[in-house]
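Only one protein chain is missing; all other protein chains are in place.
Lettered A, B and C in written order, each chain numbered from 1.
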Amino acid sequence: MEYVNPLTGFRVDGRRPNEMRQLKGEVGVVARADGSALFEMGNTRVIAAVYGPREVQNKGQQVNSNEALVRCEYRMAEFSTGDRRRKPKGDRRSTEISLVIRQTMEASILTHLMPRSQIDIYVQVLQADGGTRSACINAATLALADAGIPMRDIVTSCSAGYLCSTPLLDLNYLEDSAGGSDVTVGILAKMDKVTLLQMDAKLPMDTFENVMGLAIEGCKAIASYIQECMQINDLNLSKIAVPTMDITQPLKSLTCCGWMAFVHCIAVHRNFLGLLERPMEYVEGPVGLLLSPKSRRPQNSPSHFVGIW
Amino acid sequence: MAMEHLRWRPTVNERDFIERALQSDLRVDGRHSFDFRKLKITFGREDGSSEVQLGETHVMGYVTAQLVQPYRDRPNEGTLAIFTEFSPMADPAFEPGRPGESAIELGRVIDRGLRESRAVDMESLCVVAGKHVWSVRVDLHILDNGGNLIDAANIAALAALSTFRRPECTVGGDDGQQVTVHDPEVRDPLPLTIHHMPIAVTFAYFGEGNIVVDPTYKEEAVMGGRMTATVNSNGDVCAIQKAGGEGVMSSVIMQCLRIALVKAADITSKIKKAVDSYTTEKALKKVKRLPTSVPQKISVTDVIMEDKGDGELEKQTVDVQQISKDPPTIVKVSSHEDAQPMTESSNAEVNTSSAVAAGESDESQEIGSPKSLKDAIKPKHKRKKKSDKS
Amino acid sequence: MVGLSEGEKHFIRGGITQDLRTDGRKRLQFRALSVQTGVIPQANGSARVRLGATEIIASVKAELGKPSILHPDKGKVSIFVDCSPTAEPMFEGRGSEELSAELSVSLQRCLLGGKSGAGAAIDLSSLIVVEGKVCWDLYIDGLVVSSDGNLLDALAAAIKVALSDTGIPKVNVSVNAASDEEPEVDVSDEEFLQFDTSSVPVIITLTKVGRHYIVDANSEEESQMSSAVSVSVNRHGQICGLTKRGGAGLDPSVIFDMISVAKHVSQQFISLLDSEIAAAEAEEAEC
Partner (left out) sequence: MSALAGTGTYSPAAAAGGKRRERKEELRRHLVEDADWPRADGRSFHDCRPAFMQTGPTTAASGSAYAEFGKTKVIVSVFGPRESKKAMMYSDVGADNKEYSSMLHKAFEGAVMLHTFPKTTVDVFALVLESGGSDLPIIISCASLALADAGIMMYDLVTSVSVSCFGKNIIIDPTSDEEAWQDGSLVVAFMPARKEITQLTLNGEWSDGRITNAVELCMDACSKLGDIMRDRLKDTATLTSE
């Protein structure tokens, strides 16, 4: 099959070889998550939701108590693929992708700022049309930013392939399953460093360099799009924002039921122990919080709660 | 994953020591940054079994094959599957039973390197298109985890595949669909066609730009990121796995790939040398025709894997008998049968059965003289398998 | 899991007694409903339904299959629900299986009717292509993307919308096919047949908190319930299914009262849903 038209140079879906599919990012799609995002790359559509930082749920999983524990689960919806097949949960492919996404996001999350806490990233594929792991990473970046998780950089991911002697950017499902090479790259955008790199099928060294270069360019384009998205939604990596859900949810109860409920929520859900040196940055919205820098224990007693106004 | 907390974790001092040493280009075991540890490849008594020692890392590879129906979308190709077995004996962090994350990742990285780069010729494994193809199964047993499992397991897989011999079979009968599997005694079994050797080379990245190849267990516990590049000596990149972690410049990645090329050429020649000396030895044995004393190269692991004395006894007698008749034939009644009853036993049966016309029905193969209790219970397995497939 | 303080619990219960719930609703008032169709282009029909902070994506896929020997004149419908961990961290791994299975069973009970096929939401005999040989297998999948209570009602609504969005390709069967041979089937990719969704019911869950019952409870309110009754009612006011959920026993007269309230509320909800479907379809047609 001809994946690149020899006359026009167009691909099966009408794109040029180095053309990316339409991108769409939307934050706050899951109301009850601490951060969430929908990311579309053409027909590939994924949702990412972030819960945390919160208390470590299963102490056995905590490897290093000086850093936040990052967890990730990748799941495909039953209807996400063309042929509907019920697959068992946690198959080998999903397990590997979960691992890859987790380690990629870990590379950018400032885990040392959130000791003894846990961040859960859940990615759900709604529609799979090639490049799901890239879309998941991009969605996870947006969701983490939405949750106000401190990150050292934006991570973006894009794939590229090599078919009909042409490097192709952002493969769709048809091109992906053509049996050619597929290179998925994840970069830390500002630092211009590669954190994720996966490829299969054989490629000569210099061709590989070209294909990887193309994928990196794709990542950069996605990074600028994601930055745009973040600007529109007033998200910032450097400023540690308090996730809006955590504040507004208990806020209702605060006005209704007294401040005890509020204290409880804050103390349990936000173990921002590394951040207590700068209490003023923690102030946001109509109700502010002042946490005493001395209380470094994550307890749900209101003892380390100095005052609200 | 649940056993993650059992993984060895370096103390602050150990971590500091390893990192500080790397700053001055020193590794804790005295190697240079881009040196591999000592590689030792040995082979078991049977074709298709290998044992690789990379420093303290110890992996056993074991290849078997059986006739199966091909996948519908690839009717004229055989199949290759990689299975990994992480024993808690090798590392307390390995959970017994369900494969953990790292086991799955390892399996998939090796699978990508070998299968998707089409290192093993699959078309030549086809017997009757759409009906019978050889399904090659590579079992990788991690016996000791001293770091860099992927590279060691990859070498073990390649070495085992290189020495594997499958029984020859011919197609005949009235409808041209009858498959005859020839007894290894009658016709020499055939090796696999291996187009190229994809060698996995793992790099460990540490903060401040330090890179080493072939990280040890301790270095793995300290490193910030890892990249496994699977390359062959022709200069092709077959697979890469860098699953997140420490970011590196793309120029550094290309540099690593070039280093990997050199390492791959080196390892390829080591594997080839080991395989050559093994085959020569086998050929010599054939000439000598030693009836009684069977020259064996029994590896320690072979003994470990055998769990019941009676099975071993039976196996050895079978071996002796047949070798005395015709030295090069290798009977694959493996101790693995106990570990992997279903596939292994049906596989063993293909190999041991004498030349019986095995038409479209696999049952006809089962007629092949039952030799033991294991053989006797085979039909049940067989049926089970069939119903699974349908 | 909802962790509430005593004060909050009291507030929720008190509000319900006074017919003013925490979010300002009355007892028998639904949260804001938003409907979008055609969200999964690969499916034959799909919908995204939001009920407050609860969000469901439903898809309908039709595949050609063989009818069962027991019912050669009927197609097959299967309903599966999956709860994504995006909705609740508790759902990760196998954590959602129990709830998913419970929701699937409840939906099957409400939509598929009795064993003889009476009262089914979808007329199974309309799915037959060649009797005894070829029929449509309808796979209905619901995915809980975000959960804030009242999942069952939202799922049923999403499935209703997805079914109304569903187009089944027209099938031409070659006439000369001999009776014992497999008939040749030509699936059209241009002509689609719409479903008759008029008999697809909605599910109304009445949650009993204290002495009163409320519709469309959010997860905080659900945590305060003593019991709940889910009633599925179709456009004609007929009851197609009923499940009692949750702990405490109920006096029979209370149950009968709840059923009649549910019937009343359902008619309002159906007309609301219908107008939303019409609006969503108009919007989709514009795009």
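The rule is simple: a residue touches a chain if its C-beta (ideal position, glycine included) is under 8 Å from a C-beta of that chain, and two chains touch if they have at least 3 such contacts.
Values in this document were obtained by computation on a predicted structure and should not be read as measured data.
S.K.: Can you list the shown chains that the hidden chain touches?
M.R.: Touch partners of the hidden chain, whole complex considered, are C.
S.K.: Considering the complete complex, identify which of C:Leu28, C:Ala47 or C:Leu242 is in touch with the unshown chain.
M.R.: Answer from the full complex: C:Leu242 touches the omitted chain.
S.K.: What does the interface between subunit C and the hidden chain look like in terms of residue numbers?
M.R.: 98, 101-102, 105, 109-110, 112-116, 118-119, 227, 229, 238-252, 255-256, 259
FYI, only the chains that are shown with their structure count from here on.
S.K.: Taking the touch definition from the header, please name the shape of the chain graph: line, ring, star, complete or other.
M.R.: Graph shape, chains as nodes and touching pairs as edges: a line.
S.K.: Taking each chain's centre as the mean of its C-alpha atoms, give the chain farthest from subunit B.
M.R.: Of all chains, C has its centre farthest from that of subunit B.
S.K.: Taking all protein C-alpha atoms shown, work out their mean, then name the chain whose own C-alpha mean is nearest to it.
M.R.: Chain A is the most central one.
S.K.: Can you compute the centre-to-centre distance for subunit A and subunit C, using the mean CA position of each chain? Integer Å is fine.
M.R.: 31
S.K.: For a test of understanding, state which residues of subunit C touch subunit A in their complex under the given definition.
M.R.: Interface residues on the subunit C side: 3-5, 7-8, 10-11, 22, 39-43, 46, 52-53, 55, 57, 59, 61, 63, 80, 82, 84-89, 92-94, 139, 141, 143, 145-148.
S.K.: Which part of subunit A faces subunit C closely enough to touch in the complex?
M.R.: Spelled out, the residues of subunit A in touch with subunit C are 29-33, 36, 43, 47-49, 51, 57, 73, 75, 77-82, 84, 86, 89-90, 120, 122-124, 126-127, 252-253, 256-258, 260-261, 264, 268.
S.K.: So in the complex, which bits of subunit A are touching subunit B?
M.R.: Per the touch definition, subunit A meets subunit B at residues 60-64, 92-93, 95-96, 98-107, 183, 186-188, 191-205, 208-209, 212-213, 216.
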